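Yeah, one chain of the complex is gone here, protein chain that is, but the others are all in their spots.
Here is chain A:
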Amino acid sequence: MSDQVGNSQATNPLAWVNGSDAPEKSSLDLGFMALSDCASLVVAATQGFAQPYGLTLNLKRQSSWAGLRDKLVSGELDAAHSLYGLIYAVHLGIGGVAPTDMAVLMGLNQNGQGINLSQGLQQQGVTSPEALERKVHQSRTKLTFAQTFPTGTHAMWLYYWLASQGIHPLRDVESVVVPPPQMVAHLQAGRIDGLCVGEPWCASAVQQNQGFTLATSQAIWPDHPEKVLGCTQAFVEQYPNTARVLVMAVLEASRFIDDSIENRRSTAQLLSAGDYLDAPLDCIEPRLLGLYNDGLGNHWQDAHALRFHAGGEVNLPYLSDGMWFMTQFRRWGLLREDPDYLAVARQVQQLDIYRQAATAVGVAAWGEEMRSSQLIDGKVWDGSDPAAYARSFRLHALADDVVRHALR
């Protein structure tokens, strides 16, 4: 990896003098939330994937996304399992924190989130998108939906899905923020009517007879971007070699998880431990293997279930993935003006580091910058005209003064 030398020279003269591409920092604190999609970090840290690179990964479970964000920005965490939208919101200074330059090192997973409705709605026969739309527009009291962070992926999936069914997410329903592991308790207490969250918490709600899964996130966007390995730009600049070997270790762990069904089963067992998800195996394992039971009697093997690697397609930090979240911030009035979508994405998505790491561990997918997808409403997103895309939706809040409302 002689092409590293030029990079390191700018930021760490010593590394260049020593001709070393060893990590500048040998022990890293990694934040994560108790969700099935943190798997690659847990596997990398506990199963000896980082040691050969001279790296020790210390896992630090966080109790809320806001707390994780604050520790990431303050430097108490070196890097973290993060929502795509969380990294971009901090970078753009949305949501009550001063803007801090942030970095997406790699994607950690695609798919595997869900929208559930409560048992109460189920008993009233609200078990289809059409029934929900009628219920929302006919009743006087607004239904309350929970997501996990105001600018996070779950808020964006919830908004996108509701809007695709003709429900305005900021006017027709109330939305509240609840940390993922507390979702089921809130359903049980009747404080919320629906939710959007990552697994295993949708499956857990179904298992505990607290409602049903109305839509999976992969039904909104098959193979959508979800969690990323995020850090500050300052971390990347100060520790470029560390960032690269961290990506290498997590890439190898991701490949290992997706390698066989036995490896996935063992991953589910590991995740269920008290230190990680602290949830029963039978809530975690089925959907980690793609086996869905929606709680309405439907069972299926999902073609776009949670995945961690797919030859690197999952992990490549596509510019178009990063830009999509900005288009949705714009659509819902979280951004009052268009940012320079492409320039911001280029700054945040660490394509160079990813390419070096992917090449070093023999992962094929690293060449593309954009990808094309068709979402649930039939629209195609390929990253080509983000400003026009953000304006192209029938339901939106482009000009509304809803920022405060949505950020509550």
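As a convention for this text, a contact is a pair of C-beta atoms (placed from the backbone, for glycine too) under 8 Å apart; a residue touches a chain by one contact, two chains touch by 3 or more; residues count from 1.
Here, contacts and distances are computed from a predicted model.
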item	value
Which of "Oxidoreductase", "ANTAR domain-containing protein", "Cytochrome aa3 subunit 2" or "Lactose transport system permease protein LacF" matches, in UniProt, the chain that is not displayed	"ANTAR domain-containing protein"
Selected residue (touches chain absent from view) among A:273, A:296, A:364 or A:388	A:273
In chain A, positions touching the absent partner	25-27, 43, 46-48, 51-52, 54-56, 256, 259, 262-263, 265-267, 269-270, 272-273
